[in-house]
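Here's the structure, in structure tokens; my notes come after.
Heads up, one of the protein chains got dropped from this complex, but the rest are sitting where they should.
Chain IDs A, B and C follow the sequence of writing; residue 1 opens each chain.
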């Protein structure tokens, strides 16, 4: 894949689906992103024309179809609140597609025979997209872990799309009681990989669980971002090859290259 | 009328009527304003939840009915653009009612026998409201002056409400060619008043036209405002009794008390 | 208010506050309808518009201008003078049933002494004075007093001699050595410092192709300046032991909480009241929930906690 720098596009909200009290699926018409995005890439989304909020909000591409793409937005603060309350018909500004996705994150290394996908909460978004693009690679476990109450919408949404979804919740109200990692196999054979996205704690637990297999774990990370184009160096992550930008060198890294202990919690 | 300080209210946009490319009538559901506003009073309107734009935008109350009031909003910059593109169903924030209206502007002085109303452009708004409340006072001329092209919507709107409206436009495309003041009588008999609202130039011309009758000309003025509650002293106007606040001592003053030459253009 | 309002109470710089939210000077009119309990929910105290010895007409021309997330003002201390205040402002201020501060402009030493003597003549009616050494919108006096530690010391010394009640000193963020100015105020007997006033800025009128304000410069306030003001509060809290009141851009309970974590004992709220009358109540409520959620006993537990945690220095 040749590198393309992200661009800014207007994007019409085609559908605004409130999945549950805090989770919204936004379907956006935006050929510029829809034509090129790959799983693991994300967009920087802005609502309105003012400068407050100032910065775009990074959200993973969760699906593509024709000239549209979908994001799953979990409301945590003012930016996500604004985005998820943008009605159909209104316009957002999109910078994208941003970043290096699951495929490109290990350039040259062929895809493994089997991939297990593990999402924590709305971190499931890029994995949903990845799942649709896996081709010639077997899908192992597909696991979604959530806190429980308040996550009905997302789990339903994911369940409708993935019949084989293993669902875990901490409070036991959705799927099995437990953590996402409970659904993973004991060991990770050489020809298998795990792709994961979710809360930092989950990813760290993953690295503890498979200490010898970090090179076969691909993680999609988060970081505070300003530019979404590799310019500000605001999103950097300490790695074995120095500081790397989550927005453009990532967000997908192998668990092996991340210096977990130097990363701020 | 006992003085009430303005309050902040949420107000639902019940109707958004685009009258022409630049003029919009917004009907807002807001009992707190609708129950008490008098002609000449205004509101400070804000769209959205962000701090940019920061300040409310002053707009005159143009009509009342039940729990609703109407404003006519002419798009001149970002604030009025935002307000006039707020769709029905959405919420705005209103501070109001603000100011001392036409009636209160000459406390104690009985209303005249006859009132002529002269509006320049969207300055017609408070006069439309005044017209509906005149009771026991004869209405003399009711004049609307506009530039011409681009003012179709406002003139139609006003015409529908005032059968006797005298319409003037500078380019001659709407009503008679000329200025609003062309429609006024030669002299101003003692028992008559003129109430006017519009561009500074029009109001100054008015004072030139009736130099001896300034006490019987009531003008609704504009000024940059921050607080809309009499606190910031940002909107002051030099008058014969010192600096007075356009927002709370006005916006209606008699042309006599305004020190026109000290007022910044 | 929800929760236990008594947890919000404290005494700051000699003034008992039922809530750490103080209305900043120059934003609240002497409109009796606005000095009532139901219009002042969550307000711990109010500062009056600046009072000078003689009346001042203020500045001509444009006085306010909107900016991104903020505004500029060049009011220029318009007020009726201290005698007018005593006659017409004071009764209104007294009607609120909560403490207030008379914001006194630092003019010449003679003027400020006389002004304070007049206020002192009714000492029992006036809970506190806020000495304003920081107005950027006048020539000659105003902000000039607050620009150095030395002139601040002089101003505070004069005021302290003429006024024996609680004395807050309102500093200017334009002071190159703000910590020094704060220390000087403390040394000369200030009971608290307010940190700070507006930030020197300007606007251009593109239609007229000239500066928007006749004095060119004006004072920036509102959310835009919050990160700047917070930094000055952090600095000043590290420099003095008297209470610090954070002022500049506070527009949410989160802002107030940040100020307190940085070491402020209370906050002043100005421009944000132009967009929300109800903000003081929202701040008081938000602070109460935040302290409760954090398992902190009362407001005072929050004051300076951010500094303690920083100095504790755990790795992040």
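One rule holds in what follows: contacts are C-beta pairs under 8 Å (C-beta built on N, C-alpha and C of every residue); 3 or more make two chains touch, one makes a residue touch a chain.
Being a predicted model, the structure only gives us computed values, none of them experimental.
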Based on the whole assembly, the unshown chain contacts which displayed chains? A, B, C
I'm checking contacts with the chain that's been left out. Which of C:8, C:23, C:261 or C:288 qualifies? C:261
Among A:51, A:85, A:104 or A:137, exactly one should touch the missing chain; which is it? A:51
Given the contact definition stated above, which residue among C:44, C:89, C:196 or C:223 touches the chain not shown here? C:223
When the complex is taken as a whole, what residues of chain C touch the one chain not shown? 61-62, 67-70, 72, 176, 199-204, 206, 208-211, 214, 216-217, 220, 222-228, 230-231, 234, 249, 251, 254, 257-258, 261-262, 290, 294, 305-306, 309-310, 316
On chain B, what residues meet the omitted chain? 51-52, 264-265
Contact footprint on chain A, counting only the chain that is left out: 3-5, 7-8, 46, 51-56, 93, 95, 224-236, 238, 242-243, 248, 262, 264
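The definition used in the following text is that only the chains that are shown with their structure count from here on.
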Chain A and chain C: spacing of chain centres that average the CA atoms, whole Å: 45
Separation of mean Cα positions, chain B and chain A [Å, integer]: 53
If a residue has to touch 2 or more other chains to count, which residues of chain A qualify? 51-52
Where in chain C do residues touch two or more other chains at once? 68-69, 223
